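Note that this complex is displayed minus one protein chain, with the remaining chains in position.
Here the chain labels run A and B in written order, and each chain numbers its own residues starting at 1.
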Amino acid sequence: MPGQHDTEEKFIPKGAIAFFMLLITLCVVIWYGIYYIMLERA
Amino acid sequence: MLDKYEGKAIGITAIIIMVFLFSLLYVTGKQKTDVVECVPYDKTYTTPRINQIDSTTYQVFAVAKMWNFEPSQIYVPVGAEVDFFVTSGDVVHGFNIAEKNVNMMAVYGGINKTTVKFTEPGIYKITCHEYCGVGHQNMQAEVIVNYPNNY
């Protein structure tokens, strides 16, 4: 099965790191979105 | 003890938290917005009235009751800075002026205070956004910010 060998040896979660960075970016976008709305209303 | 990528994930989360905290400290320090101020309870706040301190500074003593706000209409000029002191005469009510970030709870035995500057003319609705019984959906008052001529 291709891909079998590399999961056994040393699995580096590159995909998970990329997903995590997207999650952090979405977090910052949502947070500063509401932050902007708050300032706009102050 | 812990995989290094997990450690990195925790590190990045900590950085984001620090950035958020700094932004919050900045905006509070600059007196842009803040949570409600804490006012020790005092009976004099429980009678609804509007005090005019000077040409642009007003104090509104609002009392939320089952199912209206007193005073229900507040006239202030454009550019007025209004201190809202809010309490309740019975159950817990909400006191929300969405356009101006005024978001307070009116609680019996508690005085809530916040300050807001009305720079734009218009009618600002004060909505009760905490369930207070069968008439809850009817509870709305108004701050009428009109042109320099008050009435």
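Throughout what follows, a residue touches a chain if its C-beta (ideal position, glycine included) is under 8 Å from a C-beta of that chain, and two chains touch if they have at least 3 such contacts.
Keep in mind that, in the parts below, contacts and distances are computed from a predicted model.
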item: Name per UniProt, for the chain absent here [options: "Cytochrome c oxidase subunit 1", "non-specific serine/threonine protein kinase", "Glycerol operon regulatory protein" or "ABC transporter permease"]; value: "Cytochrome c oxidase subunit 1"
item: Candidate in contact with the missing chain, chosen from B:Ile50, B:Val78, B:Val91 or B:Ile144; value: B:Val91
item: Absent-chain interface as seen on chain B, which is shown; value: 1-3, 5-6, 9-10, 13-14, 17, 20-21, 24, 27-28, 33-43, 65-67, 87, 90-92, 94, 96, 98-99, 101-105, 107-112, 125, 127-138, 140
item: Interface with the undisplayed chain - residues on chain A; value: 1-4, 6-7, 11, 13-20, 23, 26-27, 30-31, 34-35, 37-38, 41
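Throughout what follows, only the chains that are shown with their structure count from here on.
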item: Chain A residues touching chain B - in the complex, by the definition given at the top; value: 12-13, 16-17, 20-21, 24, 27-28, 31-32, 35, 38-39, 41-42
item: Residue ranges of chain B touching chain A (in the complex, touch as defined); value: 5, 8-9, 12-13, 16, 19-20, 23, 27, 32-33, 98-101
